[in-house]
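Structure record follows, encoded as structure tokens.
Heads up, one of the protein chains got dropped from this complex, but the rest are sitting where they should.
For clarity, chains are labelled A, B and C in written order, and residue numbers in each chain start from 1.
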């Protein structure tokens, strides 16, 4: 699968109650296919302090609907990006990284757990696994109802959507692993997780204890996204040591992450 | 006269045949008055390589019509500036510098000579002098008709507008000082000039020879526009040496410019 | 919560807040009085003053580079006698500290300027510039060896019994060595960094953008180098360190303070926003409120 640099036009953009933004783009020319868990590197023009591209997870991709991103405005560059007017053309490099393993059997029951902007790659993953015949449950973690509202609608093919909030304003009060389904995680054939590192470590811990197959999507500061700069490494296990999150990941099976617990 | 930093909203913007752009702004709040020959320093946001403000001559200013600039898109920052959509808000520091001496008697006959983007300050100067009862002639220099077309309309109160072009496509073929009026420059009480340095030096030379009062508006690379950085100096005469163009000028009487010939 | 922003640089130099302006970027203060209340500053450092008047370098003196600018002003000023007679009287009314940057081509020049400034009551400190990259003699030549730094510092020390700040050049292999030499020779504080020697070429015209070919780089581009040097020096010397280099915001200023600076200087940013110093002071106050810091001194050198 060949990587390329493409221009995309922004055709839809709206804010979720959390303040994060759903942005839908169509390619200006040929564009390679993206798979769940992969990411793009976008060049944010006119952001004076943003020298480098910004890595952003693919939230959804299809030939018909183009590319959807879920973006958190967290610095001057991403804020500028989320405020782009419709019709803006942005330059992206894609598809990057090694996504989720979607090689499943029909009828498998899977759990997708996410929090914050980390739910982005789970959106496409849910569609993909449901189409392959999986029964998909979603577990969302947030600080309050604002982080949850509007999110279940992004998972139309999920059978159930569970939620937790720190303040109890939506779903279970607590963190995502406080949702009762985590007490019987072995009911699931697979767990996929993307969110803040403490959330992913908690989910991985329960998956290990329950002996459930589990993949997590790591994050790190990246420069190139191509495995050239070696800036985004994670020490994953004793044998392999530091590997590039951008090319070996961002998705890793927790069995490989023995130094990451 | 106190300097201030104000936001301005762009309400009109159109290109002249030369490619230079007329941009009209209204202040978002209180704004001090500007006089002919003064300049503003504009902050061009989102121009990654433009750390500093850009000095731009005041083309016109009135309480009723706001601030008009004539801008040449000559680098990434000024290009970005000239492409701003209507409604954009930009931050300017003004009024800066020492403008033209407009302390004239009614009935004086004056010549305003300019070239390129240097005609900008002459626009407001023409209105001001005509209102004070002067008979104003304009001499425009350009490479071809494209540099001249649309410009005479900016001088509605001028009695005559002369032009020269290097290729002869409009007015006298040659440079501005080839226009026949320069053969009898002593017919004018005053000559004001703003344009490329060779043009200003040629006009000043004839004014000296004809013993005609003459002011020119100098240009130099500026950082602050306030006389603090000492970057924009010109060695004007033996006694004064290097002085700041931004505060002592940009307008100088040629009698003071004995080291600039 | 009442927040203490006051910092003590020792030897009689106490600032109401840690924000100074850098020499050569703030004129003599009055250029900025339309925009800000100068009395809100910790202080301002007036531009490089030499024994004799200097015309500086020819134009062009400035080139813009990515997030930086290169200048080659070359210490243009009217000399210390003019300063004492004509400029000093305009500065006495300020409540903020006024520090004079002192430069020279030879040792005796530095001493003579210090002597001429010594009787001025309002001037509690001088900043000795051993790091100007834009003059042929003196300037950076003194600042690139420990021996040179020691020589100037010792000589000025004898002529000046108020606060003596020495401004260091970053164009050296080991800036801690120069700082240590200044400290051992009697400096009360060191300020760093002066500009990085740099160059820019106009490839269309095939010539350098500055009349002097090379000049001094300042602005946000150099900030990471400046923070590193302040951190190294603050770990090494006991006297206070004054940090500068590309500071444009309260966060930038706080980087220097956390790296070990007691005070900071704001330079190039004054050219872009003449109110930047006030924004920085307000931003530091705001940071202290958000983080429950009651005394700015408690953030110093926490890295």
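Of note:
Note that in this section a contact is a pair of C-beta atoms (placed from the backbone, for glycine too) under 8 Å apart; a residue touches a chain by one contact, two chains touch by 3 or more.
The structure presented is a predicted model; accordingly, all values stated were derived computationally and were not measured.
Remark: the omitted chain is touched by one listed residue; of C:78, C:124, C:228 or C:279 this is C:228.
Considering C:70, C:84 or C:155, the position touching the chain not shown turns out to be C:70 (whole complex). The chain omitted from view is touched by exactly one of A:22, A:50 or A:214, namely A:50.
Touch with the hidden chain on the side of subunit A covers residues 2-5, 43, 48-53, 93, 220-224, 226-235, 241-242. Those residues of subunit C that touch the chain absent from the view are 65-68, 70, 144-145, 171-174, 196-201, 203, 206-208, 213-214, 217, 219-225, 227-228, 231, 246, 251, 254-255, 258-259, 287, 299, 302-303.
Here is the rule we go by: only the chains that are shown with their structure count from here on.
Using the average of C-alpha coordinates as each chain's centre, A ends up farthest from subunit C.
Measuring from the averaged C-alpha position of subunit A to that of subunit B gives a distance of 55 Å. Our note on geometry: subunit A versus subunit C, Cα centroid distance of 47 Å, whole angstroms. Mean C-alpha position of subunit B lies 36 Å from that of subunit C. Of all residues in subunit A, those touching 2 or more other chains are 48, listed in ascending order.
Touching two or more other chains at once are residues 67, 220 of subunit C.
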